[in-house]
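Shown here: the complex without one of its protein chains, the others still in place.
So that you can tell them apart, the chains are marked A, B and C in the order they are listed, and the count of residues begins at 1 in each.
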Amino acid sequence: MTASVATTMDHLLTPAAAEHHARLCELVGDSWRGDAAAWDRAGRLPAEVLRWCAEQGLLGAPLPAEAGGGGWNMVRTGLLYEALGRVGASLASLVNVHGMAAQTIARWGSEEQHRTVLPDLATGRRIAAIAMTEPGAGSDLAGMTTTLDARDGGLVLNGTKVFITFGGQADVFLVFAYADGGDVACLVNRNTPGLTIEPMGDVLGLRAACLARLEFRGCRVDPAALVGRPGFGLAVLAPHALEHGRHAAAWMAAGMLHEVFAATARHALARHAFGRALIDHGQIQSIVTRMGTDLEAARHLCLAASEALDARDPAAGDRVLAAKYFACRVLADHAEAGVQVLASSGVLESSVTARTYRDAKVLNIIEGTTQVLERMLAPRLAASVGRDA
Amino acid sequence: MTASVATTMDHLLTPAAAEHHARLCELVGDSWRGDAAAWDRAGRLPAEVLRWCAEQGLLGAPLPAEAGGGGWNMVRTGLLYEALGRVGASLASLVNVHGMAAQTIARWGSEEQHRTVLPDLATGRRIAAIAMTEPGAGSDLAGMTTTLDARDGGLVLNGTKVFITFGGQADVFLVFAYADGGDVACLVNRNTPGLTIEPMGDVLGLRAACLARLEFRGCRVDPAALVGRPGFGLAVLAPHALEHGRHAAAWMAAGMLHEVFAATARHALARHAFGRALIDHGQIQSIVTRMGTDLEAARHLCLAASEALDARDPAAGDRVLAAKYFACRVLADHAEAGVQVLASSGVLESSVTARTYRDAKVLNIIEGTTQVLERMLAPRLAASVGRDA
Amino acid sequence: MTASVATTMDHLLTPAAAEHHARLCELVGDSWRGDAAAWDRAGRLPAEVLRWCAEQGLLGAPLPAEAGGGGWNMVRTGLLYEALGRVGASLASLVNVHGMAAQTIARWGSEEQHRTVLPDLATGRRIAAIAMTEPGAGSDLAGMTTTLDARDGGLVLNGTKVFITFGGQADVFLVFAYADGGDVACLVNRNTPGLTIEPMGDVLGLRAACLARLEFRGCRVDPAALVGRPGFGLAVLAPHALEHGRHAAAWMAAGMLHEVFAATARHALARHAFGRALIDHGQIQSIVTRMGTDLEAARHLCLAASEALDARDPAAGDRVLAAKYFACRVLADHAEAGVQVLASSGVLESSVTARTYRDAKVLNIIEGTTQVLERMLAPRLAASVGRDA
Partner (left out) sequence: MTASVATTMDHLLTPAAAEHHARLCELVGDSWRGDAAAWDRAGRLPAEVLRWCAEQGLLGAPLPAEAGGGGWNMVRTGLLYEALGRVGASLASLVNVHGMAAQTIARWGSEEQHRTVLPDLATGRRIAAIAMTEPGAGSDLAGMTTTLDARDGGLVLNGTKVFITFGGQADVFLVFAYADGGDVACLVNRNTPGLTIEPMGDVLGLRAACLARLEFRGCRVDPAALVGRPGFGLAVLAPHALEHGRHAAAWMAAGMLHEVFAATARHALARHAFGRALIDHGQIQSIVTRMGTDLEAARHLCLAASEALDARDPAAGDRVLAAKYFACRVLADHAEAGVQVLASSGVLESSVTARTYRDAKVLNIIEGTTQVLERMLAPRLAASVGRDA
């Protein structure tokens, strides 16, 4: 990875943003480019990677400066995810789930949480993750059955959460549950008695993301660990966290697609079959052109989402959904095409195409499946026309 | 059409461009919105429409002010095509082919042509069209067989051109041919002896675009009617004209897709089936979301192409190809989906969906088929990666 | 059309069926091949075509011999629709709607109807059509609002039906309505006082199918004109008629796709671009291979549906749905691709590709839209797995 690869996005960016992006690509790329296959095999990120992320300030990048964060706006934060996505989806996902939790606390947490928890998250001394999904309730969060009950003068958490990204490595979880006063989110430390954490076993993608199953059996929760008010959990906090997560997922998909495109293009130029370079075969031309134009379109939609968030545009939420929807969907299509173009070398797990083919599928499931995003986005898009007409 | 429909693009535009676009949408929409079906039936644009375009200065909009044109940059010109595309593809195509010829003369024509021909084109006193395609040579221009031979101290044109948009209504043609010194382009008036113009008969789309077949049999051409130098015809003039045409086609596709999306969204909100509004059915949600996000992506790519042209960015040509490729392709997909959602009312020729379904197919053939664009664009996209790595 | 074209299906058929099919292709092809474009322009089938269909016994082919029909089984009937589809969708649709009505009367009609109505339909002395769809109720038949009320000792019909195929030419309609005792179907003659028939105006496809709007205003209906019992209309008769119609639509789509494939293949072999035949370009190879294999798959599914109907297989209804769904869907995809391959010659309305591109879209809406077929078929397909496991 050289700075010049990054320049292919420069025409979309202000000079300052372009420089920021180039610096990130270089920083992340110089350190970890090419390591994702090994992380996949190991089924986790090495501790040194987490430490490095913390030291570089990447884990607190979008948090307010007063909380010890970098104070990056959403454009700069998005470009970070793009740069991370180029190296690997698992690395980008670690930063993402940590950021989802940290951002939610920064926005909705108590003063005490701002004082005691947030600085640790901003500096990466502690890693946070989000515990939302349940065995019987995926994208339909309202179907969750985890409860936080008042008992013996305290609060007790019972329930099961699954597919918790970096559940295997996080120090603290933002857990969603039903309490008496309504749905809530609360912070639960990894070492809380009654909390059992099991790895989910082999998964198709995000293999280094330590997906885990969390069992809460009578875990005592301090009332001070509640984030936001009862009744706010699903209506306010979860959407806030998911918006952050979708924004990140969109950009990381753009970064991953960049790598697939680069590998596909290079192979198409270098490899010959039937007397001509692959790039001179019509079928390959079709694949390369679609991939390249969709990549460019995905970047535009991602950037528009970031800018809308920074501008507090009321349409920002829709733009984030659109960017996540588009970028992840075309990533899956083109990862598939990339494997096909690279053929026998594209199916090696050491290749970016094989790994991205697996990771891309997962990106179309987490933070809202393709289908759930359509369910959310279609009425909003349609209504906007209705209003205008 | 009210100004507010146009505002759905405002977030992409500078305030001045947004106002320009809103004004155009209002101007064109107030005058002609809803008339495209009648034009289709008639198989031509009424003379008053051509006159109106001339009076409003739309036919000379992108021409230099010193030639009597509007001096619009490519962003403003693109937004014109978007606004025209909302009313109908045939109207937009008239302005486009006229613009392709006029722009080529403005850039490569002689001083005399600038003095005698260009002002008439800028004001719309005369309508121009491009005569490029031949029965045996479509996208592969080098295969053309029309010749411009020196004979009896003059030049004589022989050959056949087909699918000439607005061939049936244009006053003057920019004709491509092989001469002794190489491939050339020359201006030929409609009333030139030896030129026979026949309508092409019924066509699937662009029905009001007066597609014609032109037979040149011993037409005498004044050497002063040559545009540019011999050897420049296919290498310089045709690409220049086609770049203008593709930029316009991309934007008109975006405008057409806007209309299809609006019709689809309104129907999905209003119509019920099996006890629920269509927008509450998953299949319709999928269609609406794809259409809406692809529309947004198409606009981004179009605008990036316009801005690159205005900035004389060396990558401008690639961005124009990408915008034309993407916008026309998704238009065809979504026009198909739009008919499906509107179902029995969507197949009425008075509906925007049925007309766009037909027009969209033609837009994927003219100014370079989807396949030819892939052939052009794939090596360029791939090479850009190679250079960066 | 020669017999040998038909032979491309021979490997699927018994020798007797293959000969039957070859004879039909020759019979229909010799008489009408190439005429569909003219019928489209005229917006109706010439009277001589209807007469010819009657004389050849095509209008009564699947009716029982005792009713004056041909007694053809469903395989032979399906092959008839395939042969008709090769000539044009409107012709095939005429035979289809007539057959849907006639079959329904043959199966559920009274003895009197068998004596007085059926023979006229079997011989084609009278043409029948189906009046089902309403402005506010398309595929969701239960939403219809047409009523058949007891009044003044008789029955009175009020309501509006739209998109009635061959409504403009049929002599008698099988009309679905709500009566006191439940939903019913009844026969209404064209000249019934109170019935107004208006052409629907221009439509995207099936242009020669005389689509009409029928207004019933106080039409008196003889109780003897009721077909089947009250409560049977939507639950028994409509599905029966639609099953016949879907079986026919599937086969006519296969016939239409055959013609598109033949045109595409010939063009790909004959036309050159960039120094090679189109068939030597990868993109065209991809299109041709998909089209050819999908055509073959469609034929298999059609034949399996016919055979299941003939065998009174309980799964016959599912196979008919699957054949209609698959054949019409791939027809639309490939008609689009066929236009693209033929490019400028493919958009001429005189070409099979342009016409089929329009007709194919309509075939995905009538007799159950793609989406409604999915709604019907998915639970059945899924349940069959559940039962087997």
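Basically, a contact is a pair of C-beta atoms (placed from the backbone, for glycine too) under 8 Å apart; a residue touches a chain by one contact, two chains touch by 3 or more.
The model shown is predicted, which means the values in this text are computed figures rather than measured ones.
Enquirer: Using the touch definition up top, pick the residue from A:138, A:168 or A:317 that touches the left-out chain.
Expert: A:138
Enquirer: Check the options B:31, B:110 or B:286 and report the residue that touches the missing chain.
Expert: Spelled out, the listed residue whose C-beta touches the missing chain is B:286.
Enquirer: Of A:204, A:235 or A:311, which one is in contact with the hidden chain?
Expert: Answering carefully, the residue with contact to the hidden chain is A:204.
Enquirer: Since one chain has been left out of the picture, which residues of chain C touch it in the full complex?
Expert: Touch set of chain C with respect to the missing chain: 2, 4-5, 7-8, 11-12, 261-262, 265-266, 268-269, 279-280, 282, 284-286, 288-290, 292-294, 296-298, 300-301, 304, 308, 313, 315, 322, 325-326, 371, 373-375, 377-379, 381-389.
Enquirer: Could you pull out which residues of chain A are in touch with the chain that's been left out?
Expert: Against the left-out chain, chain A lists 41, 133, 138-140, 143, 162-163, 200-205, 272-274, 281, 283-284, 332, 336, 339-340, 343-344, 346-350, 354, 357-358, 361-362, 364-365, 369-371, 374-375.
Enquirer: Contacts of chain B with the missing chain: which residues?
Expert: 281-286
Following the convention adopted for this analysis, only the chains that are shown with their structure count from here on.
Enquirer: In degrees and to the nearest 5, what turn takes the CA positions of chain A onto those of chain C?
Expert: To map chain A onto chain C, rotate by about 180 degrees.
Enquirer: Looking at where chain B touches chain C, is over half of the residue numbers used by both copies, so same, or under half, so different?
Expert: Same-residue interface.
Enquirer: Which integer distance in Å separates the CA centroid of chain A from that of chain C?
Expert: 50
Enquirer: Compute the distance, rounded to whole Å, between the mean C-alpha positions of chain B and chain C.
Expert: Taking the average C-alpha coordinate of chain B and of chain C, the gap between them is 38 Å.
Enquirer: Out of chain A, which residues touch more than one other chain, so two or more?
Expert: Answer for chain A, listing residues that touch two or more other chains: 282, 284-286.
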